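Mind looking over this structure? Questions follow.
The complex appears here minus one protein chain, its other protein chains still in place.
In order of appearance the chains are A, B and C, and numbering begins at 1 in each one.
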Amino acid sequence: MRKLKQLPGVGLLKGMLVTGRNFFGSYRNPRRLVTVSYPEQRLLLPESSRNFPFLVYDGNDSVEGLRCVACKTCERECPSGAIRIVQARDENGRPAKHPERFEIGIDACMGCQICAEVCPFDAIKMDSDYEHAATGRTRPMVHNKLRLAKSNTYYHRIKPREAAEVDARLEMERFRKEEARRKREEAARMKKEAAAKAAAAKPEAPENS
Amino acid sequence: MAVTIPSDAAPPPGRTSLAFPARRPGLTLAAAAGVLVVGTTLLVLLLDRKAPGILTGAVVEALAHPATAPLILKAGVLGWLAEGWGLGEPWLGLASISLSLFTIVAVFMGLFALTSIVERKVLARIQNRYGPNRAGLWGLLQPVADGIKMLTKEDIVPAGGDRWMHLLAPVMLAVPAFLVLALLPYGPGMTVVELGVGILFFFALGASAEVAVFMAGWSSNNKYSLLGAMRAIAQMISYEMPLLLAALAVVMLAGTLSPTLMVEAQAGHAFGFVPQWFVFTPWGLVGFVLFFIAALAESNRSPFDLPEGESELVAGHMTEYSGFRYAVFFLAEYIGLFGICGFAVALFLGGWHAPLPVLDFIPGYLWFFLKLYGLVLLAIWIRGTMPRVRIDQLLAFSWLFLIPTGFCVLAGAALWHFTGGGWLGWLVVTPVVTAPYFLLLPRLQSAEANALRTYRFSEE
Amino acid sequence: MTDPDRLLSLLEAGLPGSAGRVRRWTNPGPSGQDALLVDPDAALEVALFLRDHPELQLDYCSNVTGVDWLPREVTESVTTTETVGGETKEVTKKVTRTEPGYLEAVYHLYSVALRHGPVILRLRAAGREAPAPLPSLTPVWRSAEFQEREIFDLYGISFSGHPDLRRLLLWDEFEGHPMRKDYVAPDEDGLPAIETAAAKGEANR
Partner (left out) sequence: MNLTRAAPWPAGTAPFADPGETELLELSLGPQHPSTHGVFRMNALLDGETVVRLQPVFGYLHRNHEQLAERMSYLASMPFTDRLDYFCSLTNNWAYALTVEKLAGLEVPERAEYLRVILAELTRLQNHTVFLGFLLGDMGAWGSVLMYGFRQRDAVLDLFEALTGSRMMCDYLRFGGCRCDLPPGWAAAARLVVDSYPGFLDEMEQLLTENEILRARTMGIGGVEAKRLVNAGVSGPLLRAAGLSHDLRKVDRYGIYDRFSFRIPLGEKGDVYDRLMIRLLEMRESLNILDSALRDLPEGPVINPQAKLRNFRPPAGEAYGRIESPKGELGFYLISDQSPQPYRYRVRPPSLINLTLLEEMCVGAKIADVMVILGSIDIVLGEVDR
């Protein structure tokens, strides 16, 4: 068995050298520091940083502009059951395509972003705002629709790349829909014209036959 | 990727900025200045008309002679008491000792407050953190905040615990710790109590700390406390021996038991620049290391902080203490550290003597505190580096290595005396005092722990 | 090496008479991990054989777990010959019968020495009633110690021969076995249920 070739205590002194270097290093090079002085200094968050979800609205109206159509996909998929949606009804009592209530219990939410992933309408996205501390006890831990709604502009500000992708996709979908509608209308028009033609031609038929 | 942005830059987009008040270090300074002014005014109002003259004279003289400034100031106050208030002898003596004690306690309480923040700061910097920096300028008011917090916490005596013993234990620990301070030679003629057998008294006080720790551990009715107390007893008894042996060598060569005389024995410089401190002799160097290691153990500092080893015993004998009693334990530990480091300075590091003749213009008591604080910083540095030893290793280290080394240091000191120092002394004493290091220490660790381990690698 | 047929033939060779007591259980899924269905009486013997056979050396019991199989309704078409009015004919009827439920302990074995596996053992208790005894394989593989305790805790299979059979995760006074499929958690706080999709049982369907 080979022996460790050093005088006893040298290992300890080497360790003290390392800590001593770190002591002076932390003054010389602030990048060594593990922590930041939080409210004055903040870490820049990467774009994908997430914690709680928010609802995206287009335009300026945070109620009318909501992309959410209350399809409840996120409510069903949420692993912690933190989302609660009540679908709105129109004046005739039929289900309308927007939520009456949309609540997320941020005490139950674990920020897994499955809701944002499964949403077919790009209506719910992950926020990166982490300052949810409150000084009182009464601040509700359930965030309602008003609180959750944030504009597309805000979304662009926190996640420019992702938001641009989403916008392009939505634009493309809208374009496709428009195209499809146009085609449908065209087809309908053609059909109508053909029918009209046929109708115009019809009276002559018996004479021909 | 962790990019920090300076505080004056705008917060990143999307952040709701909470309103935090800007930090105003000036406010702290202004408050301190206000307290000073009001305090001085009150003091002046209390004094009679003769006082300003006498006291101002003392202050002027003290400024002129910084080396003996504390003595001059004290003499001034005593003179005013004698003249202005006409105090007679028994009272004057009492006033004299009270003044000294008040000064010492004030200085060391300040040092305690400072060290409590410095330790946290230094440890933080060793660990690449900021450390406390919120209370006041650079966090300097942190001790005040800590004190207020400790005072406002509930004082709990555990159910089934021995109430009076529990309440007394911190006091029992703090009182001897403070008594040690009275023996330290801060400067020429600046020992509070000039005791002929100072060293003896110091060790007697050190031994009484064990009683207090065991009282704390026993009265808490907690198994962690009890285990911690038992460890503390074993540790303190084991480490008093090397401490004593190292001090004994100095006693032999200085020929006195008085710390003041020991410091005086270290005066002067060889070749005009090498100070004649005992640490610069072979036996003194080993003795100093021995003394310092044992001092760390005596004051329960890392790596010998087993009695409160938080990774297994939560807080050892202090587990059940809360609030101000806990703070008193804390205070006693620091004061104990100061006391024992002060003795190390007096015994080995030349006490109040300047390291170079050209530095003599700096007053002796400042040198003393500089050296003392250097040792405290070293202890903090060690705490930031080393893991804790285990109880059996701790005891083996003392009994199998430190105590034999202590005897070798004794023998070395004797040889040094007979050879009369010089190159012959170095030649003879060095092998004697370093022999345990080369012969005993390697055997202290098991063969297993001394073996060099090589690691195989498998490709599969 | 872990082909169940090969294992069965080795078992038959090494432990005569085991053929009836160890059967093959075929995994319908694409993972292809077939198992051996071992008669509880033979389990200890088979386990020791598998561990010590030089060709197998299944020295590593990776995973032990319980499975609760509820009684299920099986609908089969049964063909019988009946005599109705002197006329004999074959009648095919749909018969619904209830297969009894049972608790099962599943052992996943590997060989660290020979690097093969998994060999899966399934031990079926007689029913789902409280003691539901099965032999413990902890004497063979110590790694089963905590895992069998966990099964005892959460499924209620009592392993005979286990050195220290206590609840592992729940406290001793706990009633019931929460991993059973029919376990209903007691309503402890008595608060009205929150009408989320999860509470309504609609979640994730």
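The rule we apply is simple: a contact is a pair of C-beta atoms (placed from the backbone, for glycine too) under 8 Å apart; a residue touches a chain by one contact, two chains touch by 3 or more.
As the structure is a computational prediction, the values presented were derived from the model and not from experiment.
When the full complex is taken into account, the listed residue touching the unshown chain is B:Gly309, out of B:Pro132, B:Pro176 or B:Gly309. Although one chain is not drawn, the whole complex shows that of B:Lys149, B:Arg163, B:Arg390 or B:Arg443 it is B:Arg390 that touches it.
The hidden chain makes contact, of the residues C:Phe49, C:Trp141 or C:Phe159, with C:Trp141.
In the full complex, chain B contacts the hidden chain through residues 1-2, 123, 126-129, 223-224, 227, 231, 302-303, 305-306, 309-314, 383-393, 445-446, 448-449, 453, 455-460. In the full complex, chain C touches the omitted chain through residues 27-31, 33, 59-63, 65, 67, 106, 108, 112, 115, 118, 120, 141-147, 154, 166-171, 178-179, 183, 203-205.
Contacts to the hidden chain, counted on chain A, fall at residues 4, 6, 8-12, 14-15, 17-19, 22, 32, 34, 45-51, 73, 77-79, 110-114, 117-118, 126, 161.
As a convention for this text, only the chains that are shown with their structure count from here on.
Averaging C-alpha coordinates per chain places the centre of chain A 58 Å away from that of chain B.
A separation of 67 Å divides the Cα centre of chain B from that of chain C.
In chain A, there is no position where the chain touches two or more neighbouring chains simultaneously. The residues of chain B never reach two or more other chains; the list is empty. Within the complex formed with chain A, the chain B residues making contact are 1-7, 11-16, 18, 20, 122, 125-130, 133, 381-382, 384-386, 437, 441-442, 444-445, 447, 450-452, 454.
Of all residues in chain A, only 1-5, 8-9, 12, 15-16, 18-20, 22-23, 25-27, 30, 32-37, 39-46, 128-129, 131, 154, 157-158 touch chain B in the complex they form.
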